[in-house]
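Let's turn to chain A:
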Amino acid sequence: MRLLLKNGRVIDPVSGRDETLDLLIEKGKIVECKPQIKTTDARVMDVSRKVVLPGLIDMHVHLREPGQEYKETIQSGGTAAARGGFTAVACMPNTKPVNDRRDVTEFIRTEARRHSPVHVFPIAAITLNLEGENLTDMAELKKAGAVAFSDDGHSVVDSQVMRRAMEYARMNDLLLIDHCEDPNLTASGVMHEGAVSYAIGLRGIPSAGEEVIVARDITLAGHFNARLHIAHLSTAGSADMVRAAKKQGIAITAEVTPHHVLLSDNHLRGYDTNYKMSPPLRGESDIKALIKAVQDGTIDVFVTDHAPHSPDDKEMEFDYAPFGIIGLESAVPLLLDRFVHSGLISLQRFAEMLSSNPARILGLEGKGRIEPGADADLTVLNLSKKHTIDVSAFASKGRNCPFNGWTVLGQPEITIVGGRVVYEAV
Partner candidate 1 sequence: MAFQHTHLLGIEDLTREDILTVLETADSFLEVSSREVKKVPVLRGKTIVNLFMEPSTRTRSSFELASKRLSADIINFSKQTSAVVKGESLRDTIENLESMQTDAIIIRHEASGSPHYIASFCRSHVINAGDGTHEHPTQALLDAFTIRQKKKRLEGLKVVIVGDCVNSRVAKSNILCLTRLGARVTLAGPPAFVPEQLKSLGADIEYNLDKALESADVVMMLRIQMERMQKNCFPSLREYAQLFSLTPQRMNRAKKRAILMHPGPINKGIELTSEMASSDRSVILKQVENGVAVRMAILYLLLGGKEREITA
Partner candidate 2 sequence: MEEKIKARVMDSKKIKRAFQRITTEIVERNRDLNELVIVGIRTRGVFIAKRIQQLIKTMEEASVPLGILDITLYRDDFSELEPQHIIKKTEIPFDIAGKDVVLVDDVIFTGRTTRAAMDSLFDLGRPRSIQLLVFIDRGHRELPIQPDYIGKFLPTSRREKVKVRLKEIDKIDEVLITEPVKI
């Protein structure tokens, strides 16, 4: 059955289109895109006064399946994504077992097809078991469906291994995503190193721990011409280096999470483990620099780094609690409120960072734009709806969200994946 979206404010970040149009969808594709489409046999959804964007893509999530289904499953994480306005996610390989071989990649894709309302694109490991020593069979993994490679949670610490990964990635046209962290500098740290960490007695993770690896990766990417994407960039220094590298023409892209641009290390003062994540919440000056990097294009993508944990896992002494917070069901409203409504970025830039850029970086054909022939993955936003973030209503199994109780303006209202409405706000 065909679907007709009527009178939506359609924004396409690739063409720069921003006008009130109708969209006709058939067999999972957008077939027509113009004002006042007349048709009879179609389900009609009136989306006037709503914004229609190409489906939002979160290219950095942890779905915990296989292995830690008590924290999240492909089904619960996929449902959370749909409710949060995302039509696709890319999931990191630190599952149990690690996604470092074909059968794990295939398992994820099969489970996703069966149980997830949104597309799930697996990211495979760069090295076996994320140990940083032996490369995975990257070509085979790509064939099995891996869209990128990352040892997320760790850096590939050995520079020679990273160099070899880059050379091999280049031959196979693969994307490498590096979590930049020098474990010697960050060892046993649990929060950003600075005045706050010293005052409250928590072991610090210095900015330098991220920046030395960002610098190294940029150097290697420049020498070995690999496509490199910096995961969850968090410091002013990292942003400066990425900006400079882009100027030099190095094929580098970068992402940032909502929490790193909305929260600072000052929030750690109450020892609430919902503020514990890696990289850690940084200082106020870092936040300013990250916002600037979002505005000037240095940072390409917003990601959630959705990292669900069961309440029991987080309910403990700060030092012992695991890193990570969830974000799939709070990111879009938070960014609409604090970035779009506050005028920091335009809706076009919002759509670029959450849809067309991740689609381009991951090489997802047919996604990230609205035009005839494109995939019918669409996110409909209601910009004027105010609501309070309530973790107890989340579809995710995680409750580890520091934004619980925040009141925000704007939220996803309809999520369409492959022409099918997978979520509709009541």
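Candidate selection criterion: all candidates are chains of the complex that A comes from, given by their letters.
Points worth noting:
Criterion: a residue touches a chain if its C-beta (ideal position, glycine included) is under 8 Å from a C-beta of that chain, and two chains touch if they have at least 3 such contacts; residues count from 1.
Everything numeric in this text was worked out from a predicted model, so none of it was measured.
Between chain A and the candidates 1 or 2, a touch occurs in this complex only for 1. Against candidate 1, in their complex, chain A makes its touches with residues 187, 194-195, 198-203, 270-271, 312, 315-320.
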